[in-house]
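Of the protein chains in this complex, all but one are displayed in their positions.
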Amino acid sequence: MRKMEKQLHKISKEQEYNEYVKKKVPKPNYLKNSIWAFFVGGMICTIAQFILNTFQDFGISKTDSNTITVIIMVFLGAFLTGLGIYDKIGKRAGAGSIVPITGFANSIVSPAMEFKREGYVFGVGSKMFSLAGPVLVYGFGSSVAIGLLYFFLSK
Amino acid sequence: MEYIKAFIVGGIICVIGQLLMDSTKLTPAHVLVTFVTSGAILTALGIYEPIVKFGGTGATIPLPGFGYSLAKGAIDSVKKAGLLGAFTGGIESTAGGVAAAIVFGYLMAVIFNPKSKK
Partner (left out) sequence: MAVKKLGKQTVQFQNTPIIIGTSTTVGPKEGEGPLSQYFDVILKDDYYGEDSWELAESKMLRETVKAAISKSNKNISDMEYMLSGDLLNQLMSASFAARDLGIPFFGLYGACSTMTESLSLGAMLIDGGYADNLVAVTSSHFSSAERQFRFPLELGSQRPPTAQWTVTGAGAAILSNYGHGPKITHVTTGKVIDLGITDANNMGAAMAPAAADTIVNHFQDTGLSPDYYDLIVTGDLGVIGKEITEEMVLDKGYNITKVYNDCGLLIFDNEAQDTHAGGSGCGCSASVFCGYIYQEMQNRRINKVLLISTGALLSVTSAQQGESIPGIAHAVAIVNDES
């Protein structure tokens, strides 16, 4: 009984402290962050649209042009990460540079580069998926699940 | 006009991600996973297709677009190949992007070194 009371007292003290701290923490600048995210994210997509249109103008099919565009965007994201530019964009743009596919490339190159010293198998090879791995797991996972659902429901 | 649509749709998707990160404690990895999965689910529900039609790369380049390709690939393959398509379709339709990410990622990691932050 005494132990439970003590436990309850501890929890309420922690809640009280967390509330108190919450009041002291400065809020992120939602508006400024959102404007940056909008502008940079929009810019990246517009560049991709330009690439897509260019390939379509050459008479390449829509599906293939789309794939080529994704590959080029991934290359740009990876290259800018290698040059040390992508993290500087990301500091301002936040989700604006994380959410586009270039951000996916950034999340692969950045740990791979940094863990080179740990070797090419356990360093580069395994660390390059430390952030992108979960994306592939849940992406492929949900794709298969949707395919299965579609198969059984459309019968 | 196409460019403006792509700009606006892409921008809005990124703003949603930004608000998610700012108002919760979600890390970039959490946002990426959430966006890919929700893109796939929205596609299955038939909601994302019209957004892609309208926004072009504004909807396909952000990560929900990756989920879109995955789900659409799976569904199209099931139509063509039946049950097996559920397993092959998603990966087939995104193979280019994923392979590019791995190859370019590896190359960049070999060529470049990380720089210290100032």
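Note that the chains are named A and B in the order they appear, and that numbering of residues resets to 1 at the start of each chain.
Convention: a residue touches a chain if its C-beta (ideal position, glycine included) is under 8 Å from a C-beta of that chain, and two chains touch if they have at least 3 such contacts.
Since we're looking at a predicted model, the values are computed, not measured.
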Residue of A:Met4, A:Val21 or A:Leu153 in touch with the missing chain, whole complex considered: A:Val21
Hidden-chain contact residue, picked from the options A:Ile47, A:Leu76, A:Ile89 or A:Ala145: A:Ile89
Contacting the left-out chain in the complete assembly, out of A:Ser34, A:Gln49 or A:Ser97: A:Ser97
Contacts of subunit A with the absent chain, listed as residue ranges: 13-15, 17-18, 20-21, 24-28, 33, 81, 84, 86-91, 93-94, 97-98, 103, 106-107, 109-111, 113-114, 117, 131
Contacts of subunit B with the absent chain, listed as residue ranges: 21, 25, 27-28, 114-118
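In this section, only the chains that are shown with their structure count from here on.
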Centre-to-centre distance between subunit B and subunit A (centres being mean Cα positions), rounded to whole Å: 9
Contact footprint of subunit A on subunit B as seen in their complex: 2-3, 6-23, 28-29, 31-33, 35-37, 40-41, 43-44, 55-58, 60-63, 65-67, 70-71, 73-75, 77-78, 82-83, 85-87, 89-91, 94, 96-98, 100-102, 104-115, 117
Complex contact set, residues of subunit A against subunit B: 28, 30, 33-34, 36-46, 48-50, 52-53, 66-71, 73-75, 78-79, 81-84, 87, 93-96, 98-105, 107-110, 112-114, 116, 124, 128, 131-132, 134-136, 138-140, 142-144, 146-151, 154
